[in-house]
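Reading through the structure tokens given below for one structure.
Excluded from the complex is one protein chain; the other protein chains are retained at their positions.
Note that the chains are named A, B and C in the order they appear, and that numbering of residues resets to 1 at the start of each chain.
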């Protein structure tokens, strides 16, 4: 078998700046997505691929197309998820496991001097009570990581870039809060809309549901069907509200309804909100959004009259945003699209790493899709 | 070739009650859907299959699976769309052509004593001005059918059953108004919500776009993608508002945003509205909906906590409705699902015919899908 | 909730000819497909819905769209799969469970006077050795139903109609043997091809894999992908060969390779075989096929130059067959298409029941799909 990335082995000497990176939960969709992206990230070297369920197996048994990408044979065999071992081997660790695991690993990793990015919900909330209210089912014992929790930064770079630059622990948002918040942040930040009028209607592909086999995720069940789920009680709600509260300066209840649509990747959110000043038109808002996201290379505000299609973002780390106003109703509609496994998950985590390490925010991330 | 429906030829004698039915626009999706349904409708006999573009060709050239369903060889060859000829041959005519054709045919057909159901927009509006404001592009010359227009009934049986029973001309709504109006009618009729808070977010499959080849309808373009279109300016808007106005007794601006999702069939609408009385809970509303639709056999109000999936309605004429309330926001979410080519189009047209003819509303229409 | 089929309750008196039917394995795709079809079969009454895994639950918990189809409340609750109980309640039983269960039930049912159709592999093989060679893994103890096994008829009506008319126990073929055998039977029967040149390349949708959640059946895994599986060792092989041997009068090894394609329903097989007489042309073969299937109402031999599309058969019990010859290679290509859950499974089982009961072969089965 040809070795595609022979540089991996030999380059460590000549490029001393590569940092040693580990991943926990490699077999999951976010985990393997991180592997795929990081294999071609010029600043990192993958040194620890951990997976609780599959350790001891080769990664190419789980994902046969990955056969041949590792020169280092030791890397191809998955290791157990043990914080001590990971802390010794790595300078940077991504946790891509189910909710409720990260808080038992992160304190140990931080103590070893690792920087940590968690893709589960464990470090997304500022207040333990809020986490417990929505994730009680994943907590088998009381959390004992208060210190870690308090220093965690919410991994949405477009809003928290400054904090991310100096953080060692990041709780990355899922795809729904990312798409929803990027769509409404400028409105809330500038007080342009009546907060409680905000409705987020989200449509997401099936990879959002993960790789664990469930009846509702089967092709025969999910194809040719569209449905809402968790109406008015989805776990993304408190995450979105927490940020909105901070942007607006007071408590806000957001209406969030997710829908399942038969695509593999792709998340579209349609946000509806009533403008405080009904005189604002599309052009005004486009300008406001362009200014708001001027420094955010991964957000594209689309030109006048163009609404995003999820497919334009597939395979990239971009979030596309389109805006429309309706003079008759006094509402603004903001539509955002992104790839739920990239900007909505693994891509955003790497974007956060880039910022935490002081690198260019775009390095190692795909900029262009291969439409169609 | 085996003749599957040999009764067609011989049964005319023994079942004198079959009425002679014609269709204009047989090659279109609504047209051929009518053919498929009416071939097994026990009260009708298809006697005229007309198509402007394809007359002279056999229907089995366009839809090869229809080979062998007509004993009468004359029927297999498509005829021109000529009102005089259709009027002589038929007692009942369905017009399934593009917008702007029906008004030139309907007056002639009515004069011949035919009952007429139009599936285009031509007879959906009570006021010519409203039609002209939204469909100006399809009008090559001024409409001269004022009399016909005034007697036309809007073909949504659940709201206008009484008027349909005595009408000779019906303008059938498209899939978007049907799904939207069935979801919100009880709320508006009983004044339960703040009208201007109403938002209709619709997700529809690709067959909605018809059979004429267009780039945006290609598989390679549309698959794996979700997008909004015609935001705040879709032609379904005035149709929905017209009925809402009537239900509420005053003018209402509805927010309607359609989205394209990659399924062949299926329309899901998610309706958001603010309750006047925030004390109303899901159970209350379920009761209200069950009562409202008690006589409507084609509407299923789903049990507590069940939200519809479009696939449950595929291949049937049912509209499924699920309801949720959110105490935190004071809103009600009503979700409706239907098959856009059946209850959203051809099925509903036949339901209207059944009512106009005094037959059972369910006759000749599919009651059960073949999930998955 | 409106009762859609009120006839179920009241009609028993006035239509004494309805037979009492039970199903084991109702929650599976073939099981629920039988339920859906039999609910509108005019000659049967469903009296026993059994399911090993889900007994005690309501069928509408598993398939919410089935809510409201049973007037008899007792019917909606699933019962255990117990041969004695089923034998007492039913005159006819369909077994739609996993391989290896039927042979423990069928002898008891037969003894109770039931006629039995099994959809698993248990009664498809004339010789126990062949069954054991390919299904050893499902046999936890030695089979003790030799008598039953010897009287079982292979449920492919187009080839075994005569035997089915007088049988009490039928082993229905799966979708692959059905599609493959219908495509090649006339060739083998008339000795038109070199038997060992026969290759069957099959492409089937995901519902073939059943409703038990498996990683390879997930939408995110299966969509946008095509793959061969079980190359040269699929269990359909001995089934196909067994019939071919009988048709040809001597042992034949068939090359069979199944492929997974991302559709919910639909099976297309492309059969390649070398003609003994290279002078035979398409027209000759079309005539031979038309004659061979003259009495087979569920097989459509397509006109000259038309090849079947699986979608034309979706939602029907038809098998479509198209034929092409290649003068350059001396080969014939026969392409067959069917709905893997209807003619390939539940539909064919009902077709067998119709024959066993002396009814019209087409009764209670869908004749026309709702394309697109």
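Descriptive notes on the structure:
Heads up, the rule we're going with is that contacts are C-beta pairs under 8 Å (C-beta built on N, C-alpha and C of every residue); 3 or more make two chains touch, one makes a residue touch a chain.
Note that this is a predicted model, so its numbers are computed, not measured.
Only one of C:85, C:139, C:228 or C:248 touches the chain withheld from this view, namely C:228. Within the set B:179, B:222 or B:319, the residue that contacts the chain not displayed is B:222.
Which of C:173, C:308, C:344 or C:364 touches the hidden chain is settled by the complete complex: it is C:308.
Summary of contacts with the chain left out: across A:56, A:303 or A:358, the touching residue is A:303. With the whole complex as reference, residues 29, 205-207, 209, 211, 213-215, 217-224, 262-264 of chain B touch the missing chain.
Take chain A: the residues that touch the chain left off the picture are 1-2, 4, 29, 32-33, 36, 39-40, 63-65, 67-69, 207, 224, 264-265, 297, 300, 302-303, 306, 309, 312-313, 315, 320, 341-342, 362, 366-372.
The set of chain C residues touching the chain not shown comprises 196-197, 199, 201, 203, 205, 220-221, 223-229, 231-232, 253, 255, 257, 259, 261-266, 268, 270, 272, 307-311, 314, 322, 324-326, 328-329, 331, 333, 335, 337, 372.
In this text, only the chains that are shown with their structure count from here on.
Homomeric contact chain A/chain B: same residue numbering on both sides for over half of the interface positions. Averaged Cα coordinates give chain B a centre that lies 35 Å from the centre of chain C.
Taking the mean of the C-alpha atoms as each chain's centre, chain A and chain C sit 45 Å apart.
Centroid to centroid, with C-alpha atoms defining each point, chain A and chain B lie 41 Å apart. Counting partner chains per residue, chain B has residues 224, 264-265, 309, 372 touching two or more of them.
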